[in-house]
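Note that this complex is displayed minus one protein chain, with the remaining chains in position.
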Amino acid sequence: MPKTFRKRSQKAGLPPGSLIYTGDKIEDKTRITIVEYDEQQVQTQVITSWAECPVVANKSRVTWIDVSGIADVGHLEKLGECFKLHPLVLEDILNVDQRPKIEDYEDYLYIVIKTISSQPGVDEIVAEQISLILGANYVLSFHEGNGDLFKPIRDRIITAKGRIRKAGADYLAYSLMDLIVDNYFVTLEQFGDQVEFMEDEVVRRPVPATLQTVHHLKNHMIILRRSLWPLREVVARLERRESPLIQDATAVYFKDVYDHTIIAIDTVETYRDIVSGLLDIYLSSVSNRLNEVMKVLTIIATIFMPLTFLAGVYGMNFKYMPELEWHYGYFAVLTFMALVVGCMVLYFKKRKWI
Amino acid sequence: MPKTFRKRSQKAGLPPGSLIYTGDKIEDKTRITIVEYDEQQVQTQVITSWAECPVVANKSRVTWIDVSGIADVGHLEKLGECFKLHPLVLEDILNVDQRPKIEDYEDYLYIVIKTISSQPGVDEIVAEQISLILGANYVLSFHEGNGDLFKPIRDRIITAKGRIRKAGADYLAYSLMDLIVDNYFVTLEQFGDQVEFMEDEVVRRPVPATLQTVHHLKNHMIILRRSLWPLREVVARLERRESPLIQDATAVYFKDVYDHTIIAIDTVETYRDIVSGLLDIYLSSVSNRLNEVMKVLTIIATIFMPLTFLAGVYGMNFKYMPELEWHYGYFAVLTFMALVVGCMVLYFKKRKWI
Amino acid sequence: MPKTFRKRSQKAGLPPGSLIYTGDKIEDKTRITIVEYDEQQVQTQVITSWAECPVVANKSRVTWIDVSGIADVGHLEKLGECFKLHPLVLEDILNVDQRPKIEDYEDYLYIVIKTISSQPGVDEIVAEQISLILGANYVLSFHEGNGDLFKPIRDRIITAKGRIRKAGADYLAYSLMDLIVDNYFVTLEQFGDQVEFMEDEVVRRPVPATLQTVHHLKNHMIILRRSLWPLREVVARLERRESPLIQDATAVYFKDVYDHTIIAIDTVETYRDIVSGLLDIYLSSVSNRLNEVMKVLTIIATIFMPLTFLAGVYGMNFKYMPELEWHYGYFAVLTFMALVVGCMVLYFKKRKWI
Amino acid sequence: MPKTFRKRSQKAGLPPGSLIYTGDKIEDKTRITIVEYDEQQVQTQVITSWAECPVVANKSRVTWIDVSGIADVGHLEKLGECFKLHPLVLEDILNVDQRPKIEDYEDYLYIVIKTISSQPGVDEIVAEQISLILGANYVLSFHEGNGDLFKPIRDRIITAKGRIRKAGADYLAYSLMDLIVDNYFVTLEQFGDQVEFMEDEVVRRPVPATLQTVHHLKNHMIILRRSLWPLREVVARLERRESPLIQDATAVYFKDVYDHTIIAIDTVETYRDIVSGLLDIYLSSVSNRLNEVMKVLTIIATIFMPLTFLAGVYGMNFKYMPELEWHYGYFAVLTFMALVVGCMVLYFKKRKWI
Partner (left out) sequence: MPKTFRKRSQKAGLPPGSLIYTGDKIEDKTRITIVEYDEQQVQTQVITSWAECPVVANKSRVTWIDVSGIADVGHLEKLGECFKLHPLVLEDILNVDQRPKIEDYEDYLYIVIKTISSQPGVDEIVAEQISLILGANYVLSFHEGNGDLFKPIRDRIITAKGRIRKAGADYLAYSLMDLIVDNYFVTLEQFGDQVEFMEDEVVRRPVPATLQTVHHLKNHMIILRRSLWPLREVVARLERRESPLIQDATAVYFKDVYDHTIIAIDTVETYRDIVSGLLDIYLSSVSNRLNEVMKVLTIIATIFMPLTFLAGVYGMNFKYMPELEWHYGYFAVLTFMALVVGCMVLYFKKRKWI
């Protein structure tokens, strides 16, 4: 079973707001990338610690602070102070076994989503938690730190591709979520290939190893569903513009992300149905194999048992057995045996066993 | 598995509104058919490129622009400009792996539906995406280009059959959708025949090939459902007249399409239930075959093992074995063997094995 | 598979309102029965063609026109003209593969329902479509023409049994629907008997024929559900009195029909659950039979293989085999063999195989 | 299959309001118990026929008329006249195959519920229909007549236990329904014991009889659900106080009954899940038994077939077979045979077959 359920029990009994990182320490070092931009200019800055709070007062500029590696709780506390985040938000950012969700704290929206990646060849799914905080003119993003996830967006800002530089913080949040949802399709296509491969495999090689691969595929689907269904809810609420932080012009883009999420869910459900079907095929392939084996056994037994009996009869030591005296008795018996075999073969041919 | 999931992953990281055709290039050439009509007259025109935007200002005439083959992105950009389409709409037209959906852009409705076709004999389902844009007095239709799909409607306009020439653009959109939904029934009837054929097959020939056909039928049902359920949603929204572009008199026709969609869904669900049942029958047919094989083996073994043993006994070389000396010993043993066989046969008859 | 899905594909591409009868021509001749009644008097009339429209202007009388056999489209067109029916209604009356539904055309309600009948002995379900049009003081009923379906109601009108003569057209419509729903129970009771019979059968005779009967029962349930669920919707809408054509006093009767429909659905669902259970029992009966067969084989093999071996040993031709020389060697071996058999029998007894 | 579906078909075609008792005539004689009470005094009276209508005009007293045995339609007609009951209510009281339901006739509520009883040892469930009519200051109760069902309530009224004497007719109705719902738990606990017993049984004795018991348990669950789900609906409507006949103070008691109903449903669903699991265990127990049988066969065959072959070799009658001449040939062969057996046993031990 993939290790997607982390140890939550260590938190039982602690007061709420206790800042404890529940993930595996993938990366110790925190790397903070600050991007400030408006239509005219961009400023990028990478820091590993800070003296004072970043200034985000300028309404016409967008500030994006991307925090990679959240094991060091100090950075988070500082940010929480600067942006006046609720203690439960800080706790949830560190608690990396959240369900995708969205929470409206009036001044800002807190969004939790999952990004899924699977190394080809390795039979394991890795789910990383992304926390987004969307304010009036800033976006904070937090991830555990498996690689530079948001590079394509940063590049798009720097090269001013698309309308990202002209739009506000909500469009930036949209771009980040769009990227994450698009990543699901990469994983889904790998699954699609595996499912297709297994469809042959279950008929050709119905061995326990094949079954276990099918079982793993199924479990992966379960995990994907678990990430995607609540994500749909999150995006739906953004698209419905329940918060004034989302502008009219951006809502249609969130609708687009919503459509993609629905397609991803649809695809997962389709694969799930197909993978469930695979198991049935596997089981009946095994049954068919058993049938084959039993047919061989039955054919062999049905042919040789009567023959052996015949040979046994003429191996008896009775004093008076007239056949034994005949000169061609032996050959007669051999011929009779050949006849018996012939009849058997015809019978099996008729039954389509051979 | 039918190839219904195309490669979406190539779009990951690109800004929204990037015009990339995600389908297979079935047809390179774009063929644009423009039909303009009112109650009095019709004008048809086939072009492959254009100099300027088509004029659709005349409120009393309906303009229908049918674009077949969308691989050449240039045509689409031109149309998008002329009709002021949202960039996301253009992107979705090209992205041929959409779910059926409807989007209201106030000036026009954007509708995505799927048409399904299956060549008899070929065990494959082909789903083509149709995009419709319904404006006040115009309809734009886009398809990937498998044949002249909408010919029956064009003919009906030219010959002025039915009320199509008297009605507006919304009635034209209805006619196109009605045609597409009716096409589902052609596919469904082919499925019906196959399902009926397989119902005998699974009992008569429970071999792996039969099973795989059942599995394919099942997967096809899954794909059909995937197209039909969201289509129902689309038509329901049209029927509820959520947009002023749909006139009162046309709503009742959309209700009719809605009914047909429901019947199609109903039929798919019924087939799905029946096909699921087929698998159970298959499995128990295999079990029954195994039972048959085992019965043959058991009958043979049960008859010949005691006989062989008896023959073995009188083949022993003990000095003193009184039976061997009897003159009719041999015949007595043969008679006894015949008796044993008779008893066995009676036993099997009683057990209804033979 | 029962033939419940008729050929709809022939209609693909035709304009709406095309009058084509999609059923099997059960009966060519159309038979029209007109019953006019009020509290004082009744007039019955059977015609096969008509010169002019029937007069239904008299508000205090109820006119019931029952059309049996709808293959002759002309009659329908005439009626459509007289009662100003929408072209889609006429089309739907002829298209006998509708789902039960109700449509409100303000002046009249259009109701489609299915009546189910199954001949005992014949393993086939026949679904006939009934169309009802309920106006202010008239009811039109259309059916394909399997017998005089509505005779009990006609008799009740003539003999003035119950309150039918005192009530209006809506009460007549109720009476017709009540009769149809009651007919479902006749079919359901036949099913109940069959289900009960099969419950023994699957254990006593787990052969492929039994399985196919179960499969047919299951398919019949699917068809019944397909008729009953939308019927429930139809009756619910009548009971909620969404149309002014239904009077207050009649609503309580529709509530009664609604209750009966619910009970019918309930019963179908219960049978479906039980029939699904039958399949499991069948499969495990087959497994048990296999077990029985294998036990017989194993018992036979386990008893005779060691004996045959023993006999084989003393059938060897070694020069020096001391046992062979003993006078009672033969009897000693026979005794030993009996001992072996005894032990085996005890072992099987302990394992509860025999 | 338990006989829970009675013959409804006899009513097809009859006008509504036809009074026909559809149950089995359990008891011919009708026994009417009339209890009149207020806080100060109680009057009990048992009659088998009556001359005139009971007087229930006194607003401060509660009149409870309990009718046991409803086969004699005359009594019911009389009551219907006295209390001005709708003909459909009278019909439903007699039609003992109703679903639990509640109907509001303004002056009174008509409530149908089912009581379930199962004799221990007898593998049969008996469902009896209880009809309650709750008026402003009276309650009528009707049951088919299996014993004195409502004795505990009558005793409580007489002994003035609890608040029943202080409260109104709605509290009496509550008390009756509470008793009936509590009776479900008696049946559910018997089921619980049976389920627990079967959990061992399916592993220890996977024979067809066990399977049939499981199947019966499952069918009983289906029947219980069929009674309980609509009952929940009934109680929910009473608790929501949709009728002014239910007082504020009593609503909280109906909430209590509602909770009990939910727990009963919950328990049935839990048992259903567990019983479904039993079937899987049964099937795999059968498979395991088959495995056991086959292992015995395979072990026997694998040991004795080579031995028998060896014996056969030295039973051949070739002129020149050097081993036969050896003095210790016989013993050498016996030793070799013992070695073969040893190897086989080790092999089976390694495979964990023995």
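Quick notes on this structure:
Note that the chains are named A, B, C and D in the order they appear, and that numbering of residues resets to 1 at the start of each chain.
Everything below uses one rule, namely that a residue touches a chain if its C-beta (ideal position, glycine included) is under 8 Å from a C-beta of that chain, and two chains touch if they have at least 3 such contacts.
The shown structure was predicted, so the numbers you read here are calculated from the model rather than taken from an experiment.
Although it is not drawn, the missing chain touches A, D when the whole complex is taken into account. Only one of D:Gly74, D:Gly147 or D:Gly162 touches the chain withheld from this view, namely D:Gly162. Residue in contact with the omitted chain (choice from A:Glu103, A:Glu189 or A:Glu269): A:Glu103. From the set A:Ala136, A:Ala311 or A:Val345, the residue in touch with the chain omitted from the display is A:Ala311, counting the whole complex. Residues 152, 156, 161-164, 175, 178-179, 182-183, 185-186, 188-189, 192, 195-196, 199, 203, 252-253, 255-256, 259, 262-263, 266-267, 270, 273-274, 277, 280-281, 283-285, 287-288, 290-291, 294-295, 297-298, 301-302, 305-306, 308-309, 312-313, 315-321, 353 are the ones on subunit D that touch the missing chain. Residue positions on subunit A in contact with the hidden chain: 1, 5, 7-9, 11-13, 15-18, 86, 88, 97-99, 101, 103, 207-208, 211-212, 215, 218-219, 222-223, 226, 279, 282-283, 286-287, 289-290, 293-294, 296-297, 300-301, 304-305, 307-308, 311-312, 314-317, 321, 323-330, 333-334, in rising order.
Here, only the chains that are shown with their structure count from here on.
Common neighbours of subunit A and subunit B under the contact rule above are absent. Shared contact partners of subunit C and subunit D are absent; no chain touches both. By the residue-number overlap criterion, the interface of subunit B with subunit C counts as different, with under half of its numbers used by both chains.
Inter-chain spacing, taken between the CA centroids of subunit B and subunit D, is 42 Å. Averaged C-alpha coordinates give centres for subunit B and subunit C that are 26 Å from one another. Across the assembly, subunit D contributes residues 315 that each touch 2 or more other chains.
In terms of inter-chain touching, the protein chains here are arranged end to end in an open line. Chains that are in contact with each other form these pairs: A-B, B-C, C-D.
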